[in-house]
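A single protein chain has been removed from this complex, and every other one stays in its place.
Now for chain A:
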Amino acid sequence: MSNKPGDGRFVALCLVPALVLFALFMIWPTVNVFRMSLYTWSGFSPDMRFVGLDNFTKLLDDQQFVRAFQNTVALLVVVTVITMGMGLFLAAIMTRQKLRGRDLYRFVLYIPNVLSVVVIAAVFSAIYDQENGLINGTLRALSLDGLQLVWLGDQKVVLWSVAIAMVWQSLGYYMVLYMSSMSSIPEELYEASSLDGASATRQFFDITLPLIWQTLRTTLTFFVMSAVNLSFVLVRAMTGGGPDGSSEVLLSYMYKQAYTNSSYGYGMAIGVVIFMFSFLVSLLVSRATRREPVQF
């Protein structure tokens, strides 16, 4: 096929709508967040005052912001490690072991991912209920009353309660991703290694993991970004950041400042911090996990 004159123009024209939409709805708002973070603005008035980096200096002194940041980092680390670990483990079992009812397990584990966050919050409100919730009720039935906790009311526990809900929500999705990636690994590799006497654990670390490494890297980056967002919606629906700000995360604090506290510019400064933070973490993760791709 030869390129006819005019083809280039046609391609360019076809790209224009997508490019315009991308610029209008992605690039422009992002640039705007950066710009607004340098202003004091309530969000409505025509009265915007340029304050330079003032909003960022104030952030450093804002204890509530520091706490929200710590909570976000804690959730990011804990939830990522648990979800990834369990996702890989379950995926390996489901693909390598000839489990009975495998499809059912996969289906059940995937369901939380299609539920809306409000439903998840309601489900966990029933699980965590301090009096007749699933957890405390079971503990009482097992005469383990001493282990009962006020899951959403204890400031030292509430963040982990949110973390568990986040893991529950996202586990199935990542498991399915890993399963599809694992099932494309040729069976011969496993056969050959088992003839050589490799155990299932050895096979997992020496065959499965290296061969799905690229998928793992991609999902890690996905996960960093989605965990930041998911933590916001879950916190908003489940705890509202409470009790007394102990489960506040960056996005929920940004929302409170930008809207409830009428400090839009300050909120946008928090937005910039979140943007830079997600960007940096993704970059770091991507650098740290870079390996020569192994192919079969």
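Assume a contact is a pair of C-beta atoms (placed from the backbone, for glycine too) under 8 Å apart; a residue touches a chain by one contact, two chains touch by 3 or more; residues count from 1.
Convention: contacts and distances are computed from a predicted model.
A.B. asks: Hey, which one's the missing chain according to UniProt: "PadR family transcriptional regulator", "tRNA(Arg) A34 adenosine deaminase TadA", "Carbohydrate ABC transporter substrate-binding protein" or "Cation acetate symporter"?
C.D. replies: Spelling it out: the chain absent from the display is recorded in UniProt as "Carbohydrate ABC transporter substrate-binding protein".
A.B. asks: Please pick, from A:F69, A:Y178, A:F223 or A:Y266, the residue that touches the omitted chain in the full complex.
C.D. replies: A:Y266
A.B. asks: If I consider the whole complex, including the chain that's not displayed, which of A:G137, A:P210 or A:P243 touches that chain?
C.D. replies: Answering carefully, the residue with contact to the hidden chain is A:P243.
A.B. asks: One chain isn't shown here. Among A:L152, A:L211 or A:V228, which residue touches it?
C.D. replies: Here the residue in touch with the unshown chain is A:L152.
A.B. asks: Tell me, which residues in chain A touch the chain that this view leaves out?
C.D. replies: 6, 9-10, 13-14, 16-17, 20-21, 40, 42-45, 47, 55, 58-59, 61-62, 64-65, 121-122, 125, 129-131, 150-155, 236-240, 242-246, 256-257, 259-263, 265-266
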